[in-house]
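A single protein chain has been removed from this complex, and every other one stays in its place.
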Amino acid sequence: MMERRLRLGMGGGGRGAFIGAVHRMAARLDGQWELVAGALSSDPGRARASAADRGLAPERAHAGWAEMARAEAARADGIDAVAIVTPNRLHAGPAVAFPNAGIHVVCDRSLAATLAAGEAIAAAAKASGRLFVLTHIDSACPLIRQARAMAAAGDPGEIHLVQAEDLQDWLAAPADPGNRQADGRADPARAGAGTVGDIGTHALHLASYISGLRVAELAANLSSMVPGRRVADDARILLRFAGGARGMFRAGQLAVGHENGLSLRICGTEGGRDRAQENPDLRAVTPPADSRAGC
Amino acid sequence: MMERRLRLGMGGGGRGAFIGAVHRMAARLDGQWELVAGALSSDPGRARASAADRGLAPERAHAGWAEMARAEAARADGIDAVAIVTPNRLHAGPAVAFPNAGIHVVCDRSLAATLAAGEAIAAAAKASGRLFVLTHIDSACPLIRQARAMAAAGDPGEIHLVQAEDLQDWLAAPADPGNRQADGRADPARAGAGTVGDIGTHALHLASYISGLRVAELAANLSSMVPGRRVADDARILLRFAGGARGMFRAGQLAVGHENGLSLRICGTEGGRDRAQENPDLRAVTPPADSRAGC
Amino acid sequence: MMERRLRLGMGGGGRGAFIGAVHRMAARLDGQWELVAGALSSDPGRARASAADRGLAPERAHAGWAEMARAEAARADGIDAVAIVTPNRLHAGPAVAFPNAGIHVVCDRSLAATLAAGEAIAAAAKASGRLFVLTHIDSACPLIRQARAMAAAGDPGEIHLVQAEDLQDWLAAPADPGNRQADGRADPARAGAGTVGDIGTHALHLASYISGLRVAELAANLSSMVPGRRVADDARILLRFAGGARGMFRAGQLAVGHENGLSLRICGTEGGRDRAQENPDLRAVTPPADSRAGC
Partner (left out) sequence: MMERRLRLGMGGGGRGAFIGAVHRMAARLDGQWELVAGALSSDPGRARASAADRGLAPERAHAGWAEMARAEAARADGIDAVAIVTPNRLHAGPAVAFPNAGIHVVCDRSLAATLAAGEAIAAAAKASGRLFVLTHIDSACPLIRQARAMAAAGDPGEIHLVQAEDLQDWLAAPADPGNRQADGRADPARAGAGTVGDIGTHALHLASYISGLRVAELAANLSSMVPGRRVADDARILLRFAGGARGMFRAGQLAVGHENGLSLRICGTEGGRDRAQENPDLRAVTPPADSRAGC
């Protein structure tokens, strides 16, 4: 058992936000974390109200992540780690500042909206010696780890093709002006990267994590299918992995009926393997012909 | 009941061929066809032996399709129809000659290896007034017809995306020199068009048939994945349909574990619809969020 | 190749019958059978008309199975085998007479309506030295044979429980007076045995065939659920197999939505195995906990 609960801060995650609440639930599950500080919104009024919702002491309801990093690093009872749950485009600021202040980071995916921002975050994390956790939670799933270990051990043979997709439907309708979140993700200035940056990274990470392959080249068709949509809401991408394997990939947020359909297929010389996350217990293993009988 | 059984001829389909035997089984099922003539192989010895296998009268074991069209058209008891089951690249010759001789045609898919050949066949069929049946058998399936009728009636809404795939694994291993069929389909001179021409047309036809959409533009990545393979054995294709809908498509013959996996997904503004042929009774209908409850 | 086609007779299977047409399609598939004789109906007019439909020579359109067995056995070109496709209750007569006349038998399942009838058939078949084929076609399926071989080899361990079901829905509504077949199967005098005799034997055979277990004791609840129905249209049965394994079993013909849902589950000490025939390509293998990871 722990001597004390870990002290968690949160950047973003105020009233009306989605992923901050998920991080808080996750932090509560094992009873070993305590949320004690936050810069929960860039809007001062919303930040104060959100901090009160969470029962934070007023002096730990910070006005922004820069102040929070400074103030918490200076306290004897400062936060051990911060959860960064701002829009992806805004990760880079806090994701550099907190490691620099000696504070561990749990950062929501996707990492960043540009390559430069991602590299700055990686450099700060490495220099700090602090933990930097990007929440690609799929890679903690035992089934995924088993699939990765199997692929590394040559099962199902040499991989020649990987298919992935991440499908949601919450952007299927024109953005509701009253829906802050959809608004934010559908605003090019704020979203950063459309459906690929928003969710496509999940499937792409999974594809690389399991197969051990890294993308070398791609050809993409990014579309804004919903009238008035200003960012890509559906993307289809052809991939060539280093070493010559090929891939195909779809990320879409107007796929009506898919709440969060993350699926993956690996085709190897000895067989295939499919995985669909909406039913994570379901694995379809396609055996080679000589161990299969038609009927 | 019929007064007499229909008289069928066959072009191609000799010993060692695959699809000719399937056509013969299909022709036998209802007991209303009788195979009475054939030009079963371009190899004279194989043609004779194959005709004997089938119990054809010697004078109706023709040396080639040109002779068969002429001779059968001249007989009082000549064939009513011919099944053309040669390699796809060789369809155009008989598929023009038989309609010109007044004989109905059942032609195995894919229609042809080039646009010019396909147009010549279409023109001959139209001019002849004879039936020209291309065996896209999926479009005879009641489920497919229902899906097509539903799409035409606006269910599931306006279609913005179509995905299709046709996966087999019989070309997963390097071509066996002793396997005539794989040899033929893997020889650029004889196959014509690799995996897209061999099976990709099946899924593409199905996508168009159900959705009512026609492909306007495409970007493709055709690969020869198996060492030594000289035609494409896997293809991934991005589509843009007339009217603006998008699509994505894979046809592959090295997908180990897939005997004949023809599947289709339609994404519309009101829902989605998936179909997978390996289990043709299985339909997954993905309802919109407001009629769906999480759990 | 064969020197001549096999000569088939048929007992039952006249106009309006269901399973006779299925036997005829099956006999046509490989082109090595020819239907040349029949006693297609117990109604003389229907027998004659049905024989004409099938193109039988008038002298081989027999008035009944007894006459057919006698006459065909006496001909030099008499039938090699007979397909018995009468209602199950009426199998015993021809199924004894034809072997006695030296004619091989293909008998539609279920074998008989009573134990005595079944034993008489078995004795006649054994004494005649002729082939007696009961059309439990599932046992010809490679997947089933593989499952049987696996069970015999101790995979998945010692079997302690078997579940089976056969569900149809064609008796879900009250019998239509104009529907001969439903009428026959729903008439206690003609059906013999209700849903268990009609289809339950299929699942039970499959359960025994795969597991190698034989039923020793049972407790059953046979129900007539549809108002006015006079035979059981749904049966649920608890089983005890010789050796101590247990089982559970349902056969029903009012299971709306199930066209022909034959499924089977085997629970062994080392794992489980499920099979569902409506999608015969689908096998769900449930691995033991130590090879399975939660997610």
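When the chains are written out, they are named A, B and C in that same order, and each has its own residue count from 1.
Rule of thumb we're sticking to: a residue touches a chain if its C-beta (ideal position, glycine included) is under 8 Å from a C-beta of that chain, and two chains touch if they have at least 3 such contacts.
Model, not experiment: these values are computed from the prediction.
K.L.:
Which residue among B:Leu6, B:Ala122, B:Cys141 or B:Ala173 touches the omitted chain?
P.N.:
B:Cys141
K.L.:
Thinking of the whole complex, not just what is shown, which of C:Thr86, C:Gln163 or C:Thr201 touches the missing chain?
P.N.:
C:Gln163
K.L.:
For chain C, which residues reach the chain that was dropped from this view?
P.N.:
So the residues of chain C touching the missing chain come out as 156-157, 160-161, 163, 169-170, 172, 219, 221, 223, 225, 234, 236, 238, 240, 246, 248, 250, 252, 254-259, 267-272, 285-289, 292, 294.
K.L.:
So which bits of chain A touch the chain we can't see?
P.N.:
1, 24-25, 28-31, 52-53, 259, 278-279, 281-282
Simple rule for what comes next: only the chains that are shown with their structure count from here on.
K.L.:
Roughly how big is the turn, in degrees to the nearest 5, that lines up chain A with chain C by CA atoms?
P.N.:
It works out to 180 degrees.
K.L.:
Count the residue numbers both chain A and chain B use at their shared interface, divide by all numbers used there, and answer same if that is over half, different if under half.
P.N.:
same
K.L.:
Averaged over CA atoms, how far is the centre of chain A from the centre of chain B? Could you give it in whole Å?
P.N.:
Going by mean C-alpha positions, chain A sits 43 Å from chain B.
K.L.:
Counting only residues that touch at least 2 other chains, which ones in chain B make the list?
P.N.:
259
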